[in-house]
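The block underneath contains the structure these notes are about, expressed in structure tokens.
As you look at this complex, bear in mind that one protein chain is not there, while each of the others sits in place.
Think of it as A, B, C and D in the order they're written, each chain with its own count starting at 1.
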Amino acid sequence: ADKVVLQLKWVAQGQFAGYFTAKEQGFYEEEGLDVEIRNGGPDIAPEQVIAGGGADVIVTWMAAGLAARDKGVNIVNIAQPFAKSGLQLICPKDGPVQTEADFTGHTLGVWFFGNEYPFYAWMHKLGLATEGGADGVTVLKQSFDVQPLIQKQADCISVMTYNEYWQAIDAGFKPEDLIVFNYTELGNDLLEDGLYVMEDKLKDPAFEDKMVRFVRASMKGWQYAVENPEDAAEAVMEAGGQDENHQQRMVGEVAKLIGDGKLDLVVYERTAKALLDQKIITKEPEGAYTTAITDKAL
Amino acid sequence: MRGTLSWQIMLVALAVLAGIIAHMTAANGGPANIGTALGLLAVSAAAAWALNRQALAKACILFIGAHGTAWLLLSGVSGHEGQAGASFYLALGAAWLLAWRCVTVLSLMKPVSLVARRALGLIIPLIFGAWVLILWEAIVRGAGIPFLLLPPPSAIADRIAASSSVLAADFKQTVLKAVLAGYVMGCGAGFVAAIAADRFVFLRRGLLPIGNMAAALPIIGVAPIMVMWFGFDWPSKAAVVVIMTFFPMLVNTVAGLSASGHMERDLMRTYASGYWPTLFKLRLPAAMPFIFNALKINSTLALIGAIVAEFFGTPVVGMGFRISTEVGRMNIDMVWAEITMAALAGTLFYGALALVERTVTFWHPSIRGG
Amino acid sequence: MDSFRSKIIPVTTLLTLLVIGWYAFAVALNGPFQRDLDRRAGEMPGQLEFLMRTWSQPKPTLPAPHQVAQNFYKATVTVKPWSNRSLIYHSWVTLSSTFVGFVFGAGLGILIAVGIVHFTSLDRSLMPWIITSQTIPILAIAPMVVVVFASIGITGLFPKALISTYLSFFPVAVGMVKGLRSPEMMHLDLMRTYNATQPQIFWKLRVPASLPFLFASMKVAVAASLVGAIVAELPTGASAGIGAKLLNGAYYSQTIDIWAALVAGSLVAVLLVAAVGLAGRITDHAMGGRPA
Amino acid sequence: MDVSASYKPAPAIPACDGRLANVVEANRLGLTFQTNDGPVQALSNVDLTIGKGEFVSFIGPSGCGKTTLLRVIADLEKPTAGTITINGMTPEQARQKRAYGYVFQAAALLPWRTIADNVALPLEIMGLARQERAERIARTLELVNLAGFEKKYPWQLSGGMQQRASIARALAFDADLLLMDEPFGALDEIVRDHLNQQLLELWARTNKTICFVTHSIPEAVYLSSRIVVMSPRPGRVTDVIETNLPRERPLDIRETPEFLSLAARVREGLKAGHSYED
Partner (left out) sequence: MDVSASYKPAPAIPACDGRLANVVEANRLGLTFQTNDGPVQALSNVDLTIGKGEFVSFIGPSGCGKTTLLRVIADLEKPTAGTITINGMTPEQARQKRAYGYVFQAAALLPWRTIADNVALPLEIMGLARQERAERIARTLELVNLAGFEKKYPWQLSGGMQQRASIARALAFDADLLLMDEPFGALDEIVRDHLNQQLLELWARTNKTICFVTHSIPEAVYLSSRIVVMSPRPGRVTDVIETNLPRERPLDIRETPEFLSLAARVREGLKAGHSYED
């Protein structure tokens, strides 16, 4: 079997259920692939891993992927399992923030490490400064969890629909206690989990073929996971996930974001433009994606 | 020394020979200047060997030979990144050996004048450090190591120059606020705890085991909690530093307090000296070498602690914040710029401590010489 | 064992005080959120009921001791020791890389100290850079280190132990340099009159004289080594080890799990430091151990 | 040599047996050290009474327990048998009242203090004013002939000078009871004679009680009002000799027949305790 190393963006969890399922259900094996899935973690940048040759293919967000490409790491999007964004900002209803207009002068929790681009794009659109002060917002680099909200250290915090949102609920917030700003609904969404490989490797037809099979099996895995969240959660647990109930719920939520695996060029253009507007990338990205793989695979 | 051929020079000769062969046989392309570099190496090695007796002249020649070669090689590699061959590395290695020889010659020199001694004390580590950088630059660029894994020092230097205001703000946030406050409080708390444990047997028996537990409260677990308790700004980082530095101070002070001699303690007993006078006049001075041990170890731990603590909830400024964020943004040169700042600050702080130590524990055999 | 018995009462007293303070802290820290919750639910619990609630939140800011104890008990006694859910298993994983890292770190530290004490050129050129090396926030770049190693195919215990080594060699090196230089001048003179060789002076004089410094430093080093191992477990994507437990706990806001893992980490620390202390005492005894 | 025999025995030292004025009273004192290789009996059945103003020398072979006895008096060692009182108090109480000054067998100077600061140490602890301290330091350093070495550190002095600094330190302390453990061991004859005379003068002037360990028989006889001869394994008192020499003692008293016969008696006692058969 052909060996493939997949580097995830984060720890084993429902967010990656498709890949775990594909492995568990033998979809990769059917394609003649031997896939090793490497979990990520805080401060593991998949882009760095692939640049160092530590992986064949990575899962990362489009913004981070384009930023890395801008820095000379020639990675290419070969498939886009997540069609929609799961990012949102939540604020307690009894807090000071009710609408976008209330942001000024308040503290907002944001994840950094390449996850901050959608937020900055949004603030850029709203015309809000992010250096603090009375007419801007104060940005707090948020930890993994929802504590800043409980502790009232931030007026609003970032959550993923499939993860931290439910932690807030678990902690005792009721859905009706929360104001939710969903990036997708606001039209601010930047593309999230996609599959990326090094551009020069892709020139090798054997590698390309391997990726075709990989994407095909992965999407099959996602398909299966969406239809069988229990099995998918089980596969996640197998891979070192924590808290089975939570993973099941996560798979269920992630399922709502999954598309057919093909990159939606409209959203791609928007993502690229937002990054360019904020000077996160310095030039119009070229060749940052290929549809060749998905065309063959799906 | 003494007229014999040192092993470094012998190796240089071998490396130059091998380099010439490799250079002749290598395909065209690759870094420029290698021929010139090999020539310079050969000349300076021969001159150093000939000048066996005059240490200063010899050191100068070695210095010029080594660093001239380095300069030639580094300037030759630009435009040819990742194309270095055997001859390049042989020349580099030979230059490094010359520098090593230079350091050896310098450290065998025993100048009489104080100024010259001080200068030597600076030059030697600087040459060593310069070579860490030269080798790093040459290998990274010669082998074409991806920028994302390890940027060359020159890129880091450029970045430092370009982002000095950001670096200054981060330095202020992390070092001047969190580290200093935490260091002072942590060392102070460890010290006071050690005295308390020394004063009261009850506390000694109870506190030390519990202190041991605090030893390994891993910052990674403590930092989020401190953020919960002290907010996301620098006080929570200072708290982490306090926890990090507490234990080394406790352990060393406790060890130091039992370092005074038996006869001296008996002497104080005959004066019916109370606990405190004995502590201040005998046991603390005798404990000073240990306490400085802790202060030195802590000076580096404090920096690490504050930086790591900034991974968990911070305002968008600070060295740790910058490091983790810029890794995510693939600005690895910025990460190394921050690391350079941290290293510089830490080394200076440590050096200052070592100076204070020399004056405070002038009487200890380790300072009087031994 | 006598010293053990004499410690029991003070340790338990202090621990009791600690626990009481902890409960109080828990009320203080969990109280505000509990009040928010109650307000949102429109409830008005009594004084005692309120206390109970602050001590039984599912994701408290500061879990009450009994919550931690329950969790700890569950994760050690009721599960198979080698299962993924057992803190014993995770502690063991961390302990083994700590141990490897510490052994290498202490060895390296001693080696460096020996070099520095014997070669002025090393003292002059190496020492400043060893210090500098420690001011590099290795923990901050631990992920990069792990990435770099993974990219050349080195994974598993080695990168973790490497970070432990990096953190633990320094205290040992600094302490040993001091210790190896601490023999009395008169004793050094004595060895000179015997024309003792450097190794003889080293083994018969410098080493015995340095032992108090060595053991004090090793206590610090073993603790640092543990911190290093735990931190290194975060980015390796390791699913085993106390660090992985802490990370998972943190990621899912499971504060009780975090604290249970912290307790496990502390116990490991106590164990390690006590082991070094014991080794120190045995050595001291073997060297005539004059009572203080 | 001008040997003169004209000295009269001095009158018995007053209050030598008076209950009230006794400074040291030991009854069947014993001390056993526990060592890695079995117990060592350092003192056994020592009975001893020292009156106020006496000058008592302890002499005995090396290892017979002289230092140990002094340490028991000074409350640095607890007896394992018998009782001892100092000025009617326990040694601990006496120590806390700063009843005595102690000169150790080794100099025990603190390496981080200059000579002057070392002498100042007990004075600082007693809380004397700077002025008073400076004066006492100057006086006692002068007395032991170390004026001019105030600013040196101990390791910059010769062995004898260190020992003299330590004597100066004890004298500066100025307690009523002086415990001196071979203070003049490392000094040459001339300095020794000088210091002997200084000590006698001090004793005469201040009526201090002095317990003095020495290895020199002439020194013991020259200085003391009473000589306690000890013998080892287990350490015990084998002879107590009253010297009855006058308090005023010029150096050449050492050549008088009384002196020589006393010395001979001490020597006999000493020999008896030795294991050498010569």
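Quick note on the criterion: a contact is a pair of C-beta atoms (placed from the backbone, for glycine too) under 8 Å apart; a residue touches a chain by one contact, two chains touch by 3 or more.
No experiment lies behind these values; they were computed from the predicted model shown.
One chain is not displayed; in the complete assembly it touches the shown chains C, D. Checked against the hidden chain, the listed residues D:G30, D:G60 or D:P122 yield one contact partner: D:G60. For the options C:L17, C:V77, C:I154 or C:M287, the residue in contact with the chain missing from this view is C:M287. Residues of chain D in contact with the chain left out of this view: 33, 35-37, 40, 59-64, 66-68, 105-106, 145, 151-153, 156-161, 164, 181-182, 185-194, 197, 215-217, 267, 270-271, 274-276, 278.
Against the chain not displayed here, chain C makes contact via residues 184, 186-187, 189-197, 200, 204-205, 208, 287-288, 290.
In this text, only the chains that are shown with their structure count from here on.
Looking at chain A and chain B, the chains in contact with each of them are C. Chain centre most remote from that of chain D: A (centre = mean of CA atoms). Chain D has its Cα centroid 53 Å from the Cα centroid of chain C. Spacing of chain A relative to chain D, judged by their CA centroids, is 87 angstrom. Averaged C-alpha coordinates put the centre of chain B at 55 Å from the centre of chain D.
For chain A, the set of residues that touch two or more other chains comprises 42-43, 45, 48, 52, 143-145, 147, 151. Shared contact sites, meaning residues of chain B that touch two or more other chains, fall at 149, 224, 228, 311, 324, 327, 364, 368. Across the assembly, chains come into contact as A-B, A-C, B-C, B-D.
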